[in-house]
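Worksheet: the structure to be examined is printed underneath.
As you look at this complex, bear in mind that one protein chain is not there, while each of the others sits in place.
Presenting chain A:
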C-alpha cells in the first residue's frame, strides 16, 4: 500500500516539478514529498461523521436502512443561514412593533380632544415665552381682546358700533371676514397662531378683523363676552390698559 501511495506521490511531485520547469536538484523533491505526506493520515471520524459512515456501510452491505436508526444521523444544520434568518426576523419584528405603536399612538392622539387642546396650550405657552410675555398673559388675552378692539372700531366710524354688536353671532362675522383683507391668515393658522400674531402687533388696524375670527372659533361662551362689549362703549378710555400686556 505504501508502495502505491509512494509511487502516486512521486508522480504528483514529478508532474509538479515538470510543470514548473524546475530541475530537481535533490532539495525540493524531498520537501514536497514530506509536504504531501501530511495528507496520508485519515483522521478518526467524529460522532456525526461516524454515524453517516455507519449508515453507508449498512446500505452497502444490503441491510435495510431502518437497521441503522436514522435518528443517529444528525441532521446537518446550516448554522450561518439560520443565524442570518434569525437576525432578519428580529429586525422585522422590531420594525413592525415600532410601526404599529406609532400608528396607534398617532390615532389616539388625533382622536383625543384633550390632547389637541393641551398641544395648543403648549404652543401658546411657548409662543408667549418666546415673544417675552408672561405665561399668564395669553389666558387673559382672549378675554380682554374682544373688549379692547371693539372700542377701536367705533372710534373710526360712527355707525360701526352696531356692527360689533351683531358680530358675535356666528353667521355675520363669517360673511364679514372675507371682505376684510387680513382675514385670510387668521383663517389658515387657526386659534393657536392668533394670539401670537396679536401680541406682535397690538396696535395694528387689522386687529378688529382678527378678533371676530377668534370669537367665531370660540365654542359658545365667547360670543357672550362681546355682548356687554358694545354696551360699554366708553371703553376707549381703557385702551392704555392694552400696553400692559
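One rule holds for everything that comes next: a contact is a pair of C-beta atoms (placed from the backbone, for glycine too) under 8 Å apart; a residue touches a chain by one contact, two chains touch by 3 or more; residues count from 1.
One rule holds in what follows: contacts and distances are computed from a predicted model.
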| item | value |
| --- | --- |
| Undisplayed chain, where the name is taken from the UniProt record, one of "LigA protein", "Sigma-70 family RNA polymerase sigma factor", "ATP-binding cassette domain-containing protein" or "Lactose ABC transporter permease" | "Sigma-70 family RNA polymerase sigma factor" |
| Candidates A:22, A:82, A:95 or A:109 - the one touching the absent chain | A:22 |
| Candidate in contact with the missing chain, chosen from A:57, A:118 or A:131 | A:57 |
| Contact footprint on chain A, counting only the chain that is left out | 1-2, 4-5, 7-8, 12-13, 16-17, 19-22, 27-28, 31-32, 34-46, 48-49, 52-53, 55-57, 59-60, 65, 73, 76, 78 |
